[in-house]
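Excluded from the complex is one protein chain; the other protein chains are retained at their positions.
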Amino acid sequence: MSRLSLIALCAAIALVAPARAELQAEQLSVETLPEKLPAHWVWVNDVAFFNMADGRAYLIDADNGRFVGMVSGGYGHGSLGLDPRGDRFVVPATFYSRGSRGDRTDVLTLYETKNLTPGTEIIIPAKKFSGIPFVGNSTLTDDGRFALIYNFTPEQSVTVANLDKGAVVGEFQTPGCGLIYPVGPRRFMMQCGDGSMQLALMDAEGKVTPGGVSKPLWTQEDLATEKAVRVGESRWMFFTYNSQVFIVDGAGKEPRVVDQWSLVGPNPDGWRVGGLQPSAYHTAQGRLYVLMHQGGPETRKDPGKQVWVFDLRTRKKIQQIDLETTATSIAVSQDAKPLLYATEFGVPTLNIYDAASGKKLRAVDQLGQTLTVIQPAPVQPAAMGR
Amino acid sequence: MSRLSLIALCAAIALVAPARAELQAEQLSVETLPEKLPAHWVWVNDVAFFNMADGRAYLIDADNGRFVGMVSGGYGHGSLGLDPRGDRFVVPATFYSRGSRGDRTDVLTLYETKNLTPGTEIIIPAKKFSGIPFVGNSTLTDDGRFALIYNFTPEQSVTVANLDKGAVVGEFQTPGCGLIYPVGPRRFMMQCGDGSMQLALMDAEGKVTPGGVSKPLWTQEDLATEKAVRVGESRWMFFTYNSQVFIVDGAGKEPRVVDQWSLVGPNPDGWRVGGLQPSAYHTAQGRLYVLMHQGGPETRKDPGKQVWVFDLRTRKKIQQIDLETTATSIAVSQDAKPLLYATEFGVPTLNIYDAASGKKLRAVDQLGQTLTVIQPAPVQPAAMGR
Amino acid sequence: MTRLDRIAEILARQAARAISRRSILGRLGALASAASLPALPVARASAQAAKAPPGETGDPASCDYWRYCAIDGFLCSCCGGSVSSCPPGTEPSPITWVGTCRNPADGKDYVISYNDCCGKAACGRCICNRNEGDTPVYQPQGANDINWCLGTQSGIVYNCSTAVVLGAAG
Partner (left out) sequence: MTRLDRIAEILARQAARAISRRSILGRLGALASAASLPALPVARASAQAAKAPPGETGDPASCDYWRYCAIDGFLCSCCGGSVSSCPPGTEPSPITWVGTCRNPADGKDYVISYNDCCGKAACGRCICNRNEGDTPVYQPQGANDINWCLGTQSGIVYNCSTAVVLGAAG
């Protein structure tokens, strides 16, 4: 190659040299990004359900609808682990040596926001949960130091990796419980098969020991789903099939329900929370956004066209946003002029609304095939309050 | 796992035991297929252009439109190497250790028709041509013993692998020439950048030595495309941008044009051959099928809605099939009651016509995203005649 | 009831059936007697389009077919398999999720096992998602949002889903 390339190079230079009145020869470059995610940038997951080996996430500037860039994921691509500072993130991924078969490798790859280039890799046990992505599948600790990965083989466990050391801390068995809901820098909650929740406590090195277990918090007749939303540093809100809400606090010895009521009141008329990511919470404003539709309990994953907005302090519905098109996932930006994001599984479009007015601002189209998790620029969990 | 699985198994057996008047408990099985491809079965390539790591090919029974099965390919999945006997085939594939990055592995995988299960692997030089699939990218020798893979890095070469030994024979440089057009059990032709063609000769072990080079066969002003069709054991037909046809014979010392004329005559009125796989040939009937549309030379890849059928001995157009929808690829089955297959890049449907009457028989929908090469059950090249 | 017992119960219900002999036998090791298990059958691919088995009505290639009341994925009936067979070259998952569906032909409820077929990429045909009785993923035995290509030799890559009758419910 070397002789040919040299000829090629010389020819290229000769070709470019004459600069007349015409358009000038251009220099090809590579774009870079801000050090930290701006408040109105948002990641959108495309699990690529029809081509699951080619999952990815798209980064959108919601202020102008610009597609800023993307990262490629692995088989059954799930949520990104966004560092709360917004400057780096982790892509947990599963790969097969022959695409759809062969040897399996599960790996965490660290990326910097400013260049979206794959950096450090951490090989983890090849047990990562595979399925429809949820918020509880994997995450980072609130200080961004550790990655937490839910495993299902169908044995249940959690892998912890130290991102700064680039090494796995360990795999910790969590029999009967799964999913990961952080409630502080070194603790998280899990949901258990009998309707209870369990705490998991991490030491400074990231080692996990089991914490307290609650009594069953919900009944088999009206289970809470795994589509929860964080509403405080130590608090998550869960929704049952019948749209009861439970706020569970994980700051104490064991998970504890600190509030419980019905979103739809005594006469729900079939109204129900539904979708893949059916709720969002604006921390500073204390507002809860819930995606609603009418249907039976078997419709809990169905799309909705209304977003009900609640003031979490008063539990009152203070606003209703009528989406222009149905959605299965919603999210809100965390700044003072929040945007509401909405996508529907199977529709390659991100819709962007003004959260205050409910007015649709713009849409970004041609986004792959099957959008699931929406991840706005993160907020510091310390800013969440209790 | 063992204790849990044993419990699970016992429970399962208990559950299945009572057989009453209701539906009986069923046994889950795995389908198998005939030893050899029936004449009306056809493979359809989906390069999955929007998710290129997840290419695949679908196997369809065209007599009833049944989706029979599929194979997963690699990045930029191309043609299958179908053994002329129809009992086995090769999937040439490129894989990356991290899906879209990491270490590249190019590998041939042998499959049997009867079970579509991946068998022997042959690792080949990681240089396989990547791009839109064409008939000339890779193939098997006429006796099915060797696989021939066109490499482009952009240096040009051909990899030969011995399928029965499961081993690479070698990589052979073919500077200035590329693509592979078999013209006998141990020889193939290549197209060269200056419009000439070159022979390549294989010995009994599969080693390749350069053969004779023709003079330029077509001009820069009206190049032949790489979308050729085999019309005899040693003969291929090439089409220029302006729908001149050249039949090139590779039986002699060097490739030789044995016939040349225009498909569209002196007053073409813009009619032109076009598409990704714009021609097909029925060996026993001596009929050529060409996909036609109207447009300028820059439309040579555009879809067509007419198939012109020619008797190759007389060069006369003997039939015109008006497709119900546009197509970019066509093929015909090789039996006495041939079917005409038609697909369009970006439309996930295989359309099946009676080749004799031109009547549309049926369509098979939901076939991935971007269909390219159509591969009917193969015909023994020895049956092709000269 | 200890947590381990709960998992055992869950897995018992989800495993439900010895499908992939080598996989389950591999796990059981010397504990289980192979003689008690029927051989894994193979079936010729039908030349016909999907038809309801005897005693049933409806189209197994349609999402509203009765057995699919809790399914999520691509119907094997459209992918080279059937309601009770995997496409050629795929491997059935030995463990899975179950649902309970009512057969309109006899008015009875049946336990249906939605075994995934694995080892080839998504078939992509006849996508179907119904959630009657579907549970959250922390109750795996009834959860259809999980990729159930687990415990296979070929790995977790998902091709399509079957809907096998295990027996009458209750």
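Assorted remarks:
Chains here go by letter, A, B and C, matching the order in which they are written, and residues are numbered from 1 within each.
Please note the rule applied: a contact is a pair of C-beta atoms (placed from the backbone, for glycine too) under 8 Å apart; a residue touches a chain by one contact, two chains touch by 3 or more.
Since the model is a prediction, treat every value here as computed from it, not as a measurement.
Although it is left out of the displayed model, the omitted chain contacts the following shown chains in the full complex: A, B. The omitted chain makes contact with just one of the residues A:32, A:219, A:320 or A:357: A:32. Check B:52, B:263, B:280 or B:332 against the missing chain and you find that the one touching it is B:52. Listed residues B:178, B:206, B:232 or B:378: the one in touch with the omitted chain is B:178. Residue A:368 is the one among A:176, A:274, A:304 or A:368 that touches the chain missing from this view.
Counting over the whole complex, chain A has residues 1-13, 15-16, 18-20, 22-33, 54, 56, 59, 61, 63-72, 111, 114-118, 366-368 touching the chain that is not drawn.
Interface with the hidden chain, as seen from chain B, comprises residues 49-53, 75-76, 94, 96, 99-102, 104, 129-132, 134, 152-154, 175-179, 190-194, 223-226, 298-301.
Criterion: only the chains that are shown with their structure count from here on.
Distance between Cα centroids is largest for the pairing of chain B with A.
One finds 41 Å separating the Cα centroids of chain A and chain B. In terms of their C-alpha centroids, the spacing between chain A and chain C amounts to 29 Å.
In chain B, the positions touching at least two other chains are 1, 54, 72, 118, 368.
Counting partner chains per residue, chain C has residues 7, 11, 14, 95, 120-122, 124, 157 touching two or more of them.
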